[in-house]
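Pasting in a structure now, in structure tokens, and then I'll have a few things to ask.
One protein chain is absent from this view; the other protein chains keep their places.
Moving on, here comes subunit A:
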């Protein structure tokens, strides 16, 4: 296949970037989207032009490192028949002669570092605010001392599959990170081990979410539509329920 790519180029530290056109030829449909970008970068290097910076690591849809907006949708969801990460999107989803626009995640709390690379450390700070269970190494009781009902454990699991890629934020018109935050809240709230800190956790995490400059959730649902791991909108409902409960509970207050 031969393609025209319109790629966002932005120097490090620059306020502005722009879309630049590139032609790439010899793309096979078995290639992943990132392998297609590798091919372009090899050609640019040979020509003496600086390659396009983009993030990736596992290239099997699990680390959450990759992620760009392709033809307007995060991870190219609009081109893929199934939920996907960018590294698992294959070129067979495109046709010879296509023009493809490639941009970084766009959201104020995710500043562009360079080209297609953005800074997502705000997510780590939301986890620091309470997205954990306070247990020190070596002090755990036998794993079978606390049974967990399978149904709840399964809900916890479905939410634990969030890979923290940031597509939810990139898709949301309000740049809200509520789907990400709710996945962690719901994961831990459905396990017996997560109960002691449950209400404090939700308050602190939402507080940090807002402090980072992520917007509010107005139930548009774009986030769940692009989530490569299928985190459902119900997780946000669970977060809201727990957040409201926390206002009426002693254990929802710090101190």
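Just so we're on the same page, contacts are C-beta pairs under 8 Å (C-beta built on N, C-alpha and C of every residue); 3 or more make two chains touch, one makes a residue touch a chain; residues count from 1.
Operating definition for what follows: contacts and distances are computed from a predicted model.
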Fill in the blank from the handout: Omitted chain per UniProt, picking from "Succinate dehydrogenase / fumarate reductase flavoprotein subunit", "Carbohydrate ABC transporter permease", "Bifunctional protein PyrR" or "Sarcosine oxidase subunit delta", is "Succinate dehydrogenase / fumarate reductase flavoprotein subunit"
Completion exercise
Where A:5, A:68, A:100 or A:129 are the choices, the one touching the absent chain is A:129
Completion exercise
The one of A:2, A:92 or A:241 in touch with the missing chain is A:92
Handout entry: Positions on subunit A contacted by the hidden chain, ascending
Key = 12, 28-32, 34-35, 38-39, 42, 45-46, 48-51, 53, 55-65, 82, 84, 88, 90, 92, 113-114, 117, 119-121, 123-124, 127-129, 131-144, 146-150, 153, 156-157, 160-161, 163-164, 187-188, 191, 193-194
